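Shown here: the complex without one of its protein chains, the others still in place.
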Amino acid sequence: MAGGQINVSRETIGGKMTKNETITEREMTLLIANLLSVKAIFAFPREIFASSANAAWIEVIYMSLLAWAMLELSFLTYKISGKKSIIDLAEKIGKKPFKIAVALLVTAVLAVNFITEVRMFSESVKIILLPKTDIEYIMILLAVTICLGQKSGLSAAATINAIFFPICLVFLGFIVIFLSKTYNMNNLFPILGNGTGSILKGGIKNISCFSDVLAVNLLLPHIQDISIPKKSGRKALLIASLTMLFICLSYALCYPYPWSKEFLLPVYQLSTRIRAGEYFQRFEAFFEFVWEISQLLYSTIYIFLISETLAKAFSLSDRTAICYGVIAAVALISIEPSSVVTVLAVSKIADMATAHLAYLLPIVIPVLYIIKRKKAQNS
Amino acid sequence: MSFFNTVKRYLLYQQKEEKEQFVLKKPENKPIYDVREEKPEQKNKKIFKSVEKNRDVIEERFNYQKNADVVIRELTLRGDTKSFLVFYDGMCRGDTINEGIIKPLLRLPFLEKKGAKYDEKTVLETLIVHNQTKKAQCFDEIIDGINFGGCGIFVDGLDTAFCADVKDWPHRSVEKAKNEQSIYGPQEAFIEMLRGNSAQVRKILKTEKLVCEEISVGNVSKTPGVVMYLEDVANKSLVEEIKRRICGISSDYVISIEEVSMLIEENPLMITGHILATERPDRVARAVSEGRVALMLSGSPRALILPTNAYEMTHSASDAYLRVDFANMSRTIRLIATAISVLLPGLFLAITMYHAEMLPTYLLYAISSSRQNVPFPSVVELLLMDFSFEMIREAGIRMPNPIGSVLGIVGGLILGQAAVSAKIVSPIMIIIISLTGIGSFATADYALSWTYRILKLIFILTGAAFGFFGIGLGIFVYAILIASSTSFGIPFLSPAPGNKLLKNAVFVPPIWKMERRPEYLKTKKPKRGDKISKKWQAGR
Partner (left out) sequence: MRFIKIAFIVLLLVSFASCKDAQEPETLGYVVAIGIDVPKEGEEGYNITIQFANPDKISGGSSESGGKGGSESIENITVLAPGIYPAVNIANHIISKKFVLSHTKVIVFSDEIAKRGVEDFLESINRNSDIRPNIYFAVSKGTAKEFLEAVDPKTEVNPVRYYTMIFENDYSGFIPQNMSQDFYLFYNSNEKSTVMPLCAVVSSEKKDEFSDLGYQYMVDDYVAGKIPTSNSEIQIAGMAIFNRDIKIAEVGDIKTEIFNIITGEYQSSFVSYYFSKTPENPVTVMQLQKKKPKISVDTKGNVPKIDVTIYLECDLSSGKTEEILESELEDFSKEAAGEIKRQAEAFFEETKVLGTDVIGFGSFAKRNFKTRKEFEDYNWKEAYKNAKIDVKVEFSVRRTGLIVRGEDKWRRF
């Protein structure tokens, strides 16, 4: 070995990270729980309260049962389709045109969520933390950070998520516990709020709350064993619905009905009311800061999913180049509406249009694939 | 005379005679001998049978006319056989050469007939009495040995020469570890002698499975080193990857192990280092017994431990020697000190400049009134005090010891107090900076304290520019960058959350629960102890 010849081997010895990043079960659980809970934290309670008054927590339970039912239906097909996401299956069904169509549909569903989230997050940062800074600056910073984040890959984002997301949940727990002095049981009555009819209708209208279960299907190529997504998906849905339930319960207990549908940022309002003694009272900026990290992780994962979908659709070998384009497009589109009111109205319509796709695509496409395979086997 | 010269110069305007200034000229000829461009036939030049020819080659290679510390001693053995010794004065132990080489060569062979010729076996096995002697047939091997403190022996009529390892140069004795102090536990530290260091580790582990593979770094300096690992535990591909990287270093002179660590690291420009350097043999022994690989180089009193993860770099040597409660408390204090030293100035700026509603009202009045007379904005004040503190710290390293510590105290207290009285800074800034500084002294690793200083600056800038939003962004970017980096094949943040070993990495586990080796090292033997380590507890 002393100054001798060097054998530079092209094979990797002793561990280079492989290109196809894999994530473990716990990371996948917390990742999907993050995707599903961020909506609960930012704007969703207002919509749920608008449809069912103080019976919002009943509506949350109803919605999570619906989402769970759809998820289980899509799990039934895993035995036959295996570790392939719907884009790969679409290629097998109808070759390239069908694959591109399905990929564009998936991108539309994801992009609607993402654009709303980017704009609402920047707006909430502007309202709470930095009132005078222009929103374009906040978006530039967000975009640059997301680029850096997605450059590091999915495993890194999943690891950091597995460290930070439980901390966010612990903070939520603090809020719920510290607010117990201001709870008033009478705010929960009348029990059924606006009536059972409005709960049922509202549940179906607001089902886009849990529409990120599409990610369970899109992350299928990145896991090691086919039984992992089932366990992870169920656990993640449980965590997310518990989070949503606790937030809606505390919000309903603190604020009586007509005003609970008025506040733009419900959880921020909850955190301003925390008071435990004279000095322990002004916590909301800390709280926003903890959430910011979970929001950045959400954006990183979304960018990863969108760019991977597009890369697979157009058969590109590297997904990093698309990321920059996607981020730029998302930032420009989300800056378009000039006021928050327009954003809320447009996003509501767009959500209703695309949320049902998010639940139906993971069921319909594998079913088509199974039919096609049976036909091919029979003939 | 010079007076007249001055007069001549100024009144009669005579130009001063200028002496010629020295200017480095480019070398015109190529060097006679360049070790890097050795042709194979030159490299494998065989030793001649004739002692005069050997001597000519040696004198030419060692530049004997100019090199004052090369000694060539001629001897005539029994039977009128000529031979000579070559060695460097000052690098060799003179007594050993006298007693072990010259005396036997001159006196001992009373068994041979007169005029008999010697063969290499006889010379080596019966005549040279030194315990580490090797024979070789190429010049290069003998010359390499001589360059590292050996004594070359050439005998007439033999085409083999011998090299006896008689190295002895002035070196330090074993002292206390200055930079990794621990109240309990052994207090020895490494020295600059390679064999001494590997012996210090071997005397702790005492197993023949501890392998010290030899490596040589540097094309010219040929610094010897060892790669230490336990053969039945360490992962084979890890060892091969390390050796592959070290062999891939192509540089003339590599002098210290810190340079080696910079040359074999995957991310040398990142803020956080990914290799652990320690000067305590007990720490190296502990790491090697877990399945890691240790690297040592001659001339460096530090050893490298590869691979590491982020949590290991915050451990200190004393964690293994304290009781569980005390060690955990010590580690908790260290983690809090780390958090304070990195985040406190940035958070302070963010809160007072952007989110003043977070502070209790009375504290805000105190801050506001104490800043009334200060002419600078907060950022400038903080950076000014921070820079002064860093200057004091840097100066304290270079001062001789008694003055160094006094300077620290004087600088800190009086400078701070005087600055407050002169109304250049506010008192609260002094508190922030001193807390930060004290927190940064609490880190266990020297390289890591530099990481924290750079991070502190980054957080000051982002906190002052964007408040909490900026600090959150900074934390996210740093976390993502270290999560995606690897250290010799293992992710830098392993064990991943969800792994049971994570709490062993962050907190000190009781010693009777450490029965498995870390999984991410993928060792050959995962178990290192029984499930019940304290058999005496199971009953009489």
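Observations
The letters A and B name the chains in turn, as written, and every chain counts its residues from 1.
Criterion: a contact is a pair of C-beta atoms (placed from the backbone, for glycine too) under 8 Å apart; a residue touches a chain by one contact, two chains touch by 3 or more.
Since this is a predicted model, take the numbers as computed values, not measurements.
Although one chain is not drawn, the whole complex shows that of B:269, B:397 or B:538 it is B:269 that touches it. When you scan A:75, A:98 or A:137 for touch with the missing chain, the hit is A:137.
Touching the chain that is not shown, out of A:82, A:173, A:190 or A:325: A:190 (per the contact rule at the top). Panel shows subunit B; residues 269, 352-354, 356-357, 361-362, 364-374, 377-378, 420, 423, 426-427, 461-462, 464-467, 470 of it touch the chain omitted from the view. Although one chain is not displayed, its contacts with subunit A can still be listed: residues 53, 127-128, 130-134, 137, 140-141, 144, 147-148, 151, 184, 186-187, 189-195, 255-259, 269, 272-273, 275, 278, 281-282.
Quick note on the criterion: only the chains that are shown with their structure count from here on.
Here the CA centre of subunit A is 47 Å from the CA centre of subunit B.
Chain contact summary for the complex, subunit B toward subunit A: residues 213-216, 218-219, 222, 235, 237-238, 240-244, 246-248, 250, 351, 354-355, 357-360, 466-473, 475-477, 479-481, 483-484, 486, 488-491, 493, 496-498.
Those residues of subunit A that touch subunit B in the complex are listed here as 1-4, 6-9, 13-17, 24-27, 125, 129-130, 133, 138, 141, 145, 148-149, 152-153, 155-157, 159-160, 162-164, 166, 278-279, 282-283, 285-286, 288-289, 292-293, 296-297, 300.
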